[in-house]
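Sharing a structure, written as structure tokens. Questions coming.
Only one protein chain is missing from this complex, and each of the others stays in its spot.
Let's turn to subunit A:
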Amino acid sequence: MLYKTFYGYAMSICLRYAGNRYEASEILNHGFFKVFSNLNKYSTDKPFKAWIGRIMMNASIDYYRSNIRMANADDLEKAENLVHEDLPDKKLRYDDLLAMIQQLPNAYRTVFNLYAIEGYTHEEIAVMLGISTGTSKSNLFKARDKLKRMIIDAEDVSRDAGGGAYSAIVAINPVNLNVTFFNNGLFR
């Protein structure tokens, strides 16, 4: 079954763009719906997996396309400065990274995915999302800033707990579906 075969791959893409698993499932099904509807348009000279991946990405963009508030120059500068701080070299696990990226606001998360993971330019992202390149840059820097803070906070928590590996325990924040990290068993 096509759906089951590519479910894991497609879901891993949707989870990166979604705020939580439920939204990811919705995006996934909209993406597969497009897959089923456009199977006759698939060209065999391209890898089928890559084709599905592209459809999932587009479904994610469709889901989260929005008019994002314009960032002012101060925000941009502040965010850019912040990402120049040193980061801990600790290697994070997939679940930790996923939980962090899902904690980002939708606009930041979408731009970060497209720029940092998919490799699009700000000009391309601006066209895809219907925003300005300045907004794209601003959102990327803010996304990096937030991610950096999460990594540092997670490192601090890990250190306080004796250096054990931290794992994400997801708590839904009703304001914007934030994901909060706690160390193993340490609710404080």
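Here, contacts are C-beta pairs under 8 Å (C-beta built on N, C-alpha and C of every residue); 3 or more make two chains touch, one makes a residue touch a chain; residues count from 1.
Rule of thumb we're sticking to: contacts and distances are computed from a predicted model.
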Protein that the absent chain corresponds to, by UniProt name, given "histidine kinase", "Outer membrane protein beta-barrel domain-containing protein", "MoxR-like ATPase" or "ABC transporter permease": "Outer membrane protein beta-barrel domain-containing protein"
Absent-chain interface as seen on subunit A, which is shown: 3-4, 7-9, 11-12, 15-16, 25-26, 28-29, 32-33, 36, 62-69, 83, 87, 91-95, 97-98, 100-101, 105-107, 112, 115-117, 119-121, 124, 144, 147-148, 151, 172-177
